[in-house]
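Not every chain is included here, but those present sit where they belong.
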Amino acid sequence: MTTNETLRADGRSNDQLRDITITRGWSKQAEGSALIEFGNTRVLCTASLTPGVPRWLKGEGTGWVTAEYAMLPRATNTRNSRESVKGKIGGRTHEISRLIGRSLRSIIDTKALGENTIVLDCDVLQADGGTRTAAITGAYVALADAIAYAKENKLIAKNANPLIDTVSAISVGIIDGVPMLDLPYVEDVRAETDMNVVVTGSGKFVEVQGTAEGAPFDRDELNQLLDLALLGTTELSRIQRETLAN
Amino acid sequence: MTTNETLRADGRSNDQLRDITITRGWSKQAEGSALIEFGNTRVLCTASLTPGVPRWLKGEGTGWVTAEYAMLPRATNTRNSRESVKGKIGGRTHEISRLIGRSLRSIIDTKALGENTIVLDCDVLQADGGTRTAAITGAYVALADAIAYAKENKLIAKNANPLIDTVSAISVGIIDGVPMLDLPYVEDVRAETDMNVVVTGSGKFVEVQGTAEGAPFDRDELNQLLDLALLGTTELSRIQRETLAN
Amino acid sequence: MTTNETLRADGRSNDQLRDITITRGWSKQAEGSALIEFGNTRVLCTASLTPGVPRWLKGEGTGWVTAEYAMLPRATNTRNSRESVKGKIGGRTHEISRLIGRSLRSIIDTKALGENTIVLDCDVLQADGGTRTAAITGAYVALADAIAYAKENKLIAKNANPLIDTVSAISVGIIDGVPMLDLPYVEDVRAETDMNVVVTGSGKFVEVQGTAEGAPFDRDELNQLLDLALLGTTELSRIQRETLAN
Amino acid sequence: MTTNETLRADGRSNDQLRDITITRGWSKQAEGSALIEFGNTRVLCTASLTPGVPRWLKGEGTGWVTAEYAMLPRATNTRNSRESVKGKIGGRTHEISRLIGRSLRSIIDTKALGENTIVLDCDVLQADGGTRTAAITGAYVALADAIAYAKENKLIAKNANPLIDTVSAISVGIIDGVPMLDLPYVEDVRAETDMNVVVTGSGKFVEVQGTAEGAPFDRDELNQLLDLALLGTTELSRIQRETLAN
């Protein structure tokens, strides 16, 4: 995978991530937290760990991990109405919350978690494309810290290992026929095909969600997008590891 | 792709669709309608065409296609509460409605549709796995008939061609390590990986949504699932063509 | 009661029902079900039986029967918004759900039912007048089958007899001064007076709901409408018995 | 119709109304208002008249009359949750609001009303059975005054006559086999059959809503109940006339 000459607005090559910053422990109150930035996209991820599980899981000896995604009204170029004011959650919000929850559950051993519940809140403070992938990537860091907290506080046995892998996510898309990595908003709206890929630290797929926004795509394009995505998630995995090592 | 010896509960080979039935014009009132059955899954799809478009599209000279998916409370083995009684739509319903809408829009030339709105209602009367893929496949038939109706009634110019392709969808999944086509409910709950694939009549992808329900999946498994899905949508395309030819 | 010369649009005499069809067991999943058709009106009735009762009835030794009525968005000539999307149930829906529930409870011995709950879902798939009366008539068949199921599965004692009578319902109305039986939509909108009558198999009234849509009605007109209604419910009772005898 | 020896708790004969009081103009702000009392039942009825009609009626040259019924949380023996706090209106509230609206519309000539809207609010301040019938009876007085106001203020032409009749309502029921007029709460809960009858000043039926709460009822019982109801509404009509004559 090499860069081509169609310069992107921000000067990146086609296979290059935006600047990624993870501020671990941004929130003083949550059991785990991370402010993650993919360029101008900023998502505050917190992990709230509480002993006990929802009623339908009681007595099963397994934990529960779920997620909620939301966006501040002025995270975007023009203001959106608050979902709390409208009194209902939109389809997009629901869909992304579910995606984040599934992604994080894929690398959790709920038996090892014991009867504890972790809620991941991913609140977009500033949106510039890729908010759901930033949310998954940041939520992993918050989750890892919440689990460390639980061990220190003996909510989870010391030798238990609820985290069976790491997970990160990235968006890829085809713009003017060219596959590109990590789309900011200006590119996202122009993409013919848009794909969000969630990948474990060990390089396996958790979610592949490709959508033809403009023209349908063929097998070859699909393969190019997956190659590019794996390049991105490999780098994100490395950054997550470094962040958690500090 | 060949059948293997692990017999499926319903005796199908791994690359075989369930019995597919499309009853065109099941509803006497809608501009287009189809009762589609994938085995025991039954979805009533209606297309409601009305002149005019939502306010935000007015004067653009383009039409609008949208979809709503819902399930009767006793479409499933145990009764679910009605979303109208709960007063809110669940995340799953939202997500599938959006998927159906995007899928059908992908094969519509909204300029050629003119300032007309088509709402596709996909109501699951009986659910046995694959309801979203049956809905997309049936909605295409209802949509095609609604467009034919619009031409006959001069809501769309005779030589306009809003339908630029056909579209159908199928689910595939990996069960005990074996890729299988068109999962009924009993298989769906056991699948490690579950994928819904939406494909045009010309064989291109509109949506690829793969989810690791159990273990993450690798590139090779992804490829096998896509092969199987294309086998299924090729057959579904043929059935759609035949249904509309009668 | 004899036919008069004012031919009805569908050629029926004034005291004649539309074609009535009851497809018993239409749903493979419910404990009891019936797809009932009064001419073009089609209502899917399912009975969901579950052991246990709502909290406020616990320990009383009596069962509970309730009903929910709804209409698919395109059951009518023009599409209606979904109540789930609007986030609230309309007055008409509420009113009919309550009527169906009361009607079915009137022929149930809740002591004999034991601590079991039966929910009757009546979903109008196609509406052409008389949907509430078709719903009651079909719900009875679904209810009878759910009770038979409960006996077979020993949820109700073999010698218990929760069904103390049968019940059916019909609409009658006065059009241009002439009383008529079983009004389709085109007649319903023209009726000066509209009455829904729910009657037991033994010929007693469960509900009499007469409404002057246009001009108020006198005692004599009321009596003619009741005569006509009893004619209709006698026939519906016979059809219910035959359906359940097969 | 004569009294029998089964003394009612409040000493009335079976064909006797409770004390009826109508305080006309109780509200200083509404165009018409009445505080009506049927014994301990107290309903505040206001009529709000505004020029103009809802959008769907514009340009038709006809007016609109509608009603809303509600109950204060402590109008009853034990407190009920507020529907505004619950965020939804219950089925009973909806049903009664619709009944009041239909009843008042039955005696209005909407052409003569012109493009004016009248909203009747019937708020139960104290409930002791018969709230819906008191509401209809009181709403008529408020309506009549609002129309008089409109004439004085030239919102309706002087010679227009939107009120084509008067309307009142009463409940009747069968208790221990005996038909009784105007049931207070203690009788209402014991009634086998309960009927609300809405009658014009000229003695014609607007609504007949009979419900078998316990045992189904026969034709003869229905007739006795109707006789009793007409006795009551004749008296209520007289009281309405006197009230408006002052």
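As written, the chains take the letters A, B, C and D, and residue 1 is the first residue of each chain.
The criterion applied here is as follows: a residue touches a chain if its C-beta (ideal position, glycine included) is under 8 Å from a C-beta of that chain, and two chains touch if they have at least 3 such contacts.
Because the structure is a prediction, the values reported are computed rather than measured.
Novice: List the number of copies present in the full complex, noting that all chains share one sequence and 4 are shown.
Specialist: 6
Note that only the chains that are shown with their structure count from here on.
Novice: Which touching groups survive when chain C is ignored?
Specialist: A, B | D
Novice: With chain centres set to the mean of the C-alpha atoms, which chain is at the far end from chain A?
Specialist: The chain lying farthest from chain A is D.
Novice: I'd like to verify one number: the distance from the centre of chain B to the centre of chain C, where each centre is the average of its C-alpha atoms, in whole angstrom.
Specialist: Chain centres of chain B and chain C, defined by C-alpha means, are spaced 33 Å apart.
Novice: From the mean C-alpha coordinate of chain B to that of chain D, what's the distance rounded to whole Å?
Specialist: A distance of 51 Å separates the two centres.
Novice: Find every residue in chain D that makes contact with two or more other chains and list them.
Specialist: 88
Novice: Quick one: do these chains touch in a line, a ring, a star, all-to-all (complete), or other?
Specialist: Per interface graph, the chains form a line.
Novice: Can you list every touching chain pair?
Specialist: Inter-chain contacts occur between A-B, B-C, C-D.
Novice: Quick one: in the complex, what on chain C touches chain B?
Specialist: Residue list for chain C touching chain B: 27-30, 33, 40, 44, 46, 48, 50, 68, 70, 72-79, 82-85, 87-89, 93, 119, 121, 123, 125-126.
Novice: Using the touch definition from the top, list the residues of chain B that touch chain A in their complex.
Specialist: Residue positions touching the partner: 88-92, 94-95, 97-98, 102, 106, 165, 195, 200, 202-212, 215-219, 222, 226.
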